[in-house]
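Heads up, one of the protein chains got dropped from this complex, but the rest are sitting where they should.
We call the chains A, B and C, going by the order they appear; numbering starts again at 1 in every chain.
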Amino acid sequence: MNGRHFASAASLLALCGCSYAPLTYMRTYGPAADPITSLGWGLTIVCSIVVVVITMLVLIATLRARATRGSMAAIAISRSSNGLLWIYIGTGLSSLVLLGLLIWTMITLAAVADSPKAPSLTIEIRAHQWWWEARYIDPIAADTFVTANELHIPVGTAVRLRLIGDDVIHSFWIPALAGKTDVIPGQTNAAWIEATTAGLYRGQCTEYCGLQHAHMSEAVIAESDAQFQQWRTLQLSDAASPESATSLQGQQVFLSHCAACHTVRGTDAGGILGPDLTHLMGRRTIAAGTLPNNLDSLTRWIANAQAIKPGCQMPAVELSHEDLVAVVAYVQTLD
Amino acid sequence: MITPGLTESDPLGVQRALPIDAKLDAIWRTQPGLIGTLSCVDHKRIGLRYIVTAFIFLIVGGIEALTMRLQLSHSNLTILSPEAYDQLFTMHGFTMIFLYAGPVLSGFSNYLWPLLLGSRDMAFPRLNALSYWVYLLAGVFLYVSFPLGMAPNAGWFNYPPLASGTYNPGPNIDFYLLGLIFLGISVTVGSANFLVSLMRTRAPGMSINRLPILVWGTLTASIGNLLAVPAVSLACVLLFMDRQFGTHFFDVEQQGQPLLWQHLFWMFGHPWVYAIVLPALGIVSDALPTFCRRPLVGYTPVAIATVATMVVGFGVWLHHMFATGMPMLSVAFFSAASLVITIPSAVSTFAWIATIWTGKPVLTTAFLFLSSFIVLFVIGGASGVMTGAVPFDWQLTDTYFVVAHLHYVLIGINVFPVIGGIYYWFPKVTGRLMNERLGRWNFWTMLIGFNVGFFPMHIAGLMGMPRRIYTYDHGLGWDTVNLITTVGSFVFAIGVGLFLVNLFVSLRRGKAAGDNPWDAPTLEWSVPSPVPAYNFRVIPIVASRHPLWEGRLDEFPERSSLTDGYVLNQGRETLATTVLDAQPDLILKMPGDSMAPLLLSLALSLLFVGLILHSAWISGMGALLSGIAIVIWLWPKRALGQRAEAPHV
Amino acid sequence: MVTTRRNSPRASLAATGLFIGIAVALCGCKQGRQSSAPNQAQTLPPEGALNSLPLGALAGGARLGVPDNIANPLAGNDEAIAAGHQLFMEMNCAGCHGYDAKGGMGPNLTDKYWRYGGMPSSIYNSIYAGRPQGMPAWGKALPPQDIWRLVTFIQSLGGTVSATYYQVGLEGDHDISSVAPEVPHSLGDAYLPAGVAAVTGSGERLSAPTTSPSQSP
Partner (left out) sequence: MNCSVAARLAMALFLSQLYVPQAFAASDSTVPAASLAPLTALQSTSASTAPNDPAGEWHMQAHDYANTRYSTLDQINLSNVGRLRVAWTFSDGAMYGHEGAPLVVGSMMYVVAPFPDVAYALDLSKPGSPIKWSFAPDPSPIAIGKACCDAVIRGWAYAKGKLIYNLLDDHTVAVDVKTGKQIWRTKMGNVENGETMTMAPFVVGDKVFVGNSGGELGKIGWLAALDVDTGKELWRAYSAGSDQLVKIGPDFKPYYDWLKGKDLGISTWPADMWRTAGGAVWGWISYDPDLNLLYYGTSNPSPRVPVQRPGLNLWSSSMFARDPDTGAAKWAYSFTPHDQWDYDGVNENVLLDLTIGGRRRKVLVQFNRNAYAYTIDRETGEVLVAAPFAYQTWSSGFDMKSATAIVRPDKEPKPNIKTTDVCPPDIGGKDWQPSAFSPKTGLLYAGIFNICMDVTDHRQSYISGTPYDGMEMTRQAGPGKHWGEFMAWDPVNGRKVWAIEETFMTMSGALATAGDLVFYGTVDGWFRAVNDRTGKVLWSQKLGSGIIAAPMTYQGPDGRQYVAVYAGVGGGAMVSKAMPGFPPRGSTLYVFSLDGDSVSTGLEMPTTEGGSTSTQNDNSQTGR
């Protein structure tokens, strides 16, 4: 009884349309999550039945022999005999149901605890206050590169995630692909994901981590092996050098204002406090999923990040209008 | 010595006053005026103060919740800034769990235990007063931070490193830590008082298999607290030392462990959430049978289930930490333990259903609250089972599904029985019945409001909405669900409002209730209402679980003696009985009104204020004054026989 | 017989209200703990823009960041000290000035000896405009709010010089007793030509920097 069969059968019951809820886990697309979805639907249905049964029992019990008007004292006190039977039958049935659920839980746990086949790709995810740093690890050191917030993975391959805490506790979670795992400073947690179908799978930090806990989302883009290799080679390359005059001036402004926190490989900018911007335009969103990656968002974000994510580490950099236009033009050359 | 007395009661069942009453009343009455109020140690006054203060905190917590619901009613709203929202959800959690749920049940137990057990007062009346004053001052100590904008902002669970000095340098978290340690004193002291009262102050004949289930509930909760509260107090002391004195218990750089806090906190956390529901289950098990006109089905299974829940409750704390990367074996063990703990709850549920099924239920408002509680209890329990299954919990944890679960469990199991209990015991406290028609409105508004408000949270959780986010983007499918939840919460708030209206209206214009309006079986209904200061004219001798129904049930020959018993009118006295089968043992000389509890709690609050202000002087003075208050408290008094009698000349 | 001796809820309501009042008075008296609105940019009058030298370059000639006698708007604020310490580590200041800020490639920031002035505003300018002996100019890389946080952190190390102290140094206080013993008479002696050692107050202190926390050149 795999996840997909259950999902379609139960979709009639689903109160919410799962299609437009991107973060739901009642419909999943990977071996690390599908067994959990079946267990989830199973639990939901069993528990709903239990609730309905108990509600009916209480209603019937209340209405069948309720006393009509009249003072309490008027009704005789009596102790009927077969009350204990209720407890024995009720508790017996409950225990059986619980045992069944327990066994199903343990089976599912065994299925998703670790990837059945050895993961062929390792990504080191380091959580910061309010964005995700992802480093693709490779036996050849030169194929190790850093990106942020959006992970590309090839379809059908198991991916090992090494989660390293850097400041406070966060939690990495892509509902459609796997359960969440906390990212705790001082220790490295291991997790794994795998996508059976291509697509965009979103997630969000789910351990309260401070002011902008609400704007710290991540995404996984599962794509064909060829597309993935192409993306990877692009990420390994240095940033393209700007041509137009404004973007050249923008690069100067970037080097003096932004280089202390951001890295653009191929230039002197080597800051690691903020995300690596070498291939920023290759990402769908900016500011950990808060804004779509377009000209207007970039301008608003660079001009005053505090207005969009109050309390985030990106300071309100004071730029003249001309510098702002130039630096946005430069940033848009980083694809 | 036992003196026979005449008892007749008028049609309303109100006993006629006798000269002995005036003598006992003079002994036990609290002086009027401010001094009396501050030095009062009467368990009934302290119980009511607990309940009233807890309801004030319930209302404050409710307002905080409604403000948050406004902020979350639609995507990308900016009613609250992130900092304000963080402080609000932390204070809402802390207030509801620590300042309402526990204390309101302490209030019920404080008021009812001596009446249920057939005693004149708790074992340690002054300790009882201390536990209330420390609770009040701890609540005030915490809430002082709110107007100054420095309220705790790291959640009621307060995980480091977010709560450590590096990421939260202000005094916010110090208010949380010191407030929790301060409150811990009140809880520990109260639990010790309950434990000793149970063992020593039961009426003769009330062996442990004749205790009301509320007594079982509070007893288990107290033992649980005595074992669990030290864990969180230790955690708070360690984090406070990390923040102020540079120790490294949770500081990763010096090989500290952030998870140490989570373990210590949840070792206390889970037993605490059982401690704030078991007494409520006791209320249901005691009040429901009265309205079903028959004793509770399966008294022994329910009593054992209560104790079993707390015992297993100590072995499940890791289910709050399933996603922290624990080894699979320990995770599997705790998941199994979390499912096993459902079985005792199943026992109680079927016991209640059997009681209603085989009884003749009278649909009073109290009954409606207590029976609808069963449904909410099962919904909360079911979602608890779902989060207990560890792989599914990897998806559920920290989403709104868990928020739905905890509200069903806390409001369903704590608030509904508490309000049902108030409808049930209001006549005993005030001598007046609460208005049934207004009660119906209050019940249905609360029931509908609660379910419309909190059931959609399950859906929001299943749609992946994380906890503690101050806003969310449109297009995630969470807008409609959150709007419904906001509307439901406001309706629920109106329901609670209606309850308060009914309370104040009935105080003045409620129908006179007489001593036993519900013809209930237990001892507290054998005394006049409102209950006189001395509770019992004579200490009753108990022969069964339901002394007032023995005649009609006629299951065995012995009868409880409610009118013939020990009068004990030589000063404030009550009877001490042996632990297991409650045989009369000795007469306890009870201390009278005393200012020592208030002085000690004020001195303690000075100590904690000094700590928050980093001023060694103020905290030093607070410690000194506490020492002095304790000396005053323990000074041996002749009246209590603590000093050698002067030789009779 | 309905007796009215019961304890009406109103009495305990009053009692609770009373105690809230006392507690607020007790705790409210804590001064100095104003909570700075996190990160809301305090616009200071940035005097003139820096020329467009890359960050690492000498910018000795740049105009001053702030006028000389302005006070630190974030003085003594907990968040600012913690944020300043984090910036001190993240902006590689610890690499030159030492992880304990006691000096290395760059001078010691915890003592009373300031080559370019120890007042908060002069420290702000040293960070903002850089200094000739290798201190980079951070004026463009860090907004004023962050520079003031660094200054607040350095002030918390106890080395900075109060305004009156500075004035005493400039005018040369005739009554020696009013100046802390270990401070030389005049703080304001001109900067000595490079390399020539001027041994000041306590012997070992030099205009040349002490050396690095690590030794491999």
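What we mean here is this: contacts are C-beta pairs under 8 Å (C-beta built on N, C-alpha and C of every residue); 3 or more make two chains touch, one makes a residue touch a chain.
The structure presented is a predicted model; accordingly, all values stated were derived computationally and were not measured.
S.K.: Which visible chains touch the chain that is not shown?
M.R.: A, B, C
S.K.: I'm checking contacts with the chain that's been left out. Which of A:A67, A:M106, A:L236 or A:A303 qualifies?
M.R.: A:L236
S.K.: Thinking of the whole complex, not just what is shown, which of A:P154, A:G271 or A:P310 touches the missing chain?
M.R.: Residue touching the chain left out of view: A:G271.
S.K.: Given the full complex, what residues of chain C touch the hidden partner chain?
M.R.: 54-58, 89-96, 99, 105-106, 131-136, 141, 194-197, 203-204, 206, 208-217
S.K.: Could I get the residues of chain A that touch the absent chain, sorted low to high?
M.R.: 137, 140-146, 166, 185-186, 235-236, 238, 259-261, 263, 265-266, 268, 270-273
S.K.: Across the whole complex, list the residues on chain B that are touched by the chain not included here.
M.R.: Answer for chain B: residues 252-255 touch the chain left out.
One rule holds in what follows: only the chains that are shown with their structure count from here on.
S.K.: Using Cα averages as centroids, what's the distance between chain A and chain C in whole Å?
M.R.: About 41 Å, centre to centre.
S.K.: Take the average of all CA coordinates in chain B, do the same for chain C, and state the distance between these two points in whole angstrom.
M.R.: Going by mean C-alpha positions, chain B sits 50 Å from chain C.
S.K.: Distance between chain A and chain B based on Cα centroids, please, to the nearest Å.
M.R.: Once rounded, the distance between the two centres reads 38 Å.
S.K.: Give me the residue numbers in chain B that touch at least two other chains, ranges are fine.
M.R.: 83, 167 - these are the residues of chain B that touch more than one other chain.
S.K.: Show the residues in chain A shared as contacts by 2 or more other chains, in ascending order.
M.R.: As it turns out, chain A has residues touching two or more other chains at 211, 310-311.
S.K.: Going by the contact rule set out above, which residues of chain B touch chain C in the complex?
M.R.: Residues in contact with chain C: 14, 17, 29, 37-38, 44-45, 48-49, 52-53, 56, 83, 136-137, 140-141, 143-145, 147-150, 165-167, 169-171, 429-432, 507, 512, 528, 530, 532-533, 605-606, 609, 612-613.
S.K.: Along chain C, where are the residues that touch chain A in the complex?
M.R.: Within the complex, chain C contacts chain A at residues 38-41, 46, 52-55, 90-91, 138, 140-146.
S.K.: Report the residues of chain A in contact with chain C in the complex, numbered from low to high.
M.R.: It is residues 211, 252, 255-260, 268, 273, 306, 310-312, 315-318 of chain A that touch chain C.
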